[in-house]
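Following: one structure in structure tokens, then a few remarks.
After this line comes subunit A, so read on.
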Amino acid sequence: MTSVTEAPVPARVVLNSGDIDRALTRIAHEILEANKGSQDLVLLGIPRRGYPLAVRLAKKIAAADPAVDAAAIVGQLDVTMFRDDLSHQPTRPPYPTQLPRTGIDNKVVVLIDDVLYSGRTIRAALDAIVDLGRPRIVRLAVMIDRGHRELPIRADHVGKNLPTSSSEKVRVRLEETDSIDGTPVNEVVIEAGA
Partner candidate 1 sequence: MAHDQQDAATPGAYLIRGAAILGGAAEDLLIRDGIITARGTDLAGTDAADGATVIEAAGLVALPGMVDIHTHLREPGREDAETVETGTRAAALGGYTAVHAMANSNPVADTAGVVEQVHTLGRAAGWVDVRPVGAVTVGLAGEQLAELGAMADSRARVRVFSDDGICVHDPVLMRRALEYVKAFDGVVAQHAQEPRLTAGAQMNEGDVSAVLGLAGWPAVAEESIIARDVLLAQHVGSRLHVCHVSTAGSVEIIRWAKARGINVTAEVTPHHLLLTDELVRSYDPVYKVNPPLRTDSDVQALRAALADGTIDVIGTDHAPHPSEHKECEWAQAAMGMTGLETALSVVQATMIETGLMGWDDFARVTSIVPAVIGRVADQGRPLEAGEPANVTLVDPAARWTVDPSKMATMGRNSPFAGRELPGKVVATFFKGHPTVLNGELNTPYRHGSGQETGPAAAPASGH
Partner candidate 2 sequence: MKHLLSTEDLSLANAVRILDTAEEMAAVGDREVKKLPALRGRTVVNLFFEDSTRTRISFEAAAKRLSADVINFAAKGSSVSKGESLKDTAQTLAAMGADAVVIRHWASGAPHRLAATDWIDAAVINAGDGTHEHPTQALLDAFTMRRHWAGLHGTPSAGADLKGMRVAIAGDVLHSRVARSNVWLLRTLGAEVTLVAPPTLLPIGVGQWPCSVSYDMDETLAKGVDAVMMLRVQGERMNASFFPTAREYSRRWGFDDNRLRALDSLGLKDTIIMHPGPMNRGLEISSAAADSPRSTVLAQVRNGVSVRMAALYLLLSGDTREPAATPNSAYSNAAHSTKESH
């Protein structure tokens, strides 16, 4: 069981399992719409939770367009090495980066992440992509946009806009990665700051 088990903390649930699922369905259709179909699509999930979101999105895209092989368009893009805050954090070992067999050159790459906040993770992701190949277009899809951008970055597809104060924490929990008291859970919560 691939889980991170946390004790419950007082928090406000803003999206439940069904909300998340509906948001992903909408995003999947938006991706197809923006691309005018499924040609050359690649979904790269940013670890940790961007990846299971990418897998779910790929399945929904395949459900809408049967020509698509969901497993073949998904990949994982680790951005650890490209972060701008490496020397200010404890050492972080990198996650694996795996690209689809057909690569990313000339593809329409959609980066997938759970929360968009300062924008620095996406900046690092753009640097990582440049070293891996040359996509034709790069777009961004996130489950939550909580504002407070520090760089000129914006998402093309957003599950929900959540205005927050910077003292609050936004947590996205997905059954692929999270459980509470041993039970897998899908939800988005805002935790009050200290």
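How were these candidates chosen? In short, all candidates are chains of the complex that A comes from, given by their letters.
Simple rule for what comes next: a residue touches a chain if its C-beta (ideal position, glycine included) is under 8 Å from a C-beta of that chain, and two chains touch if they have at least 3 such contacts; residues count from 1.
Being a predicted model, the structure only gives us computed values, none of them experimental.
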Worksheet item: Only one of 1 or 2 touches subunit A in this complex; which?
Response: 2
Item to complete: Going by the contact rule at the top, pick out the subunit A residues touching candidate 2 in the complex.
Response: 2, 4, 47-48, 51, 55, 71, 74-76, 78, 80-82, 86-101, 127, 130-133, 176-177
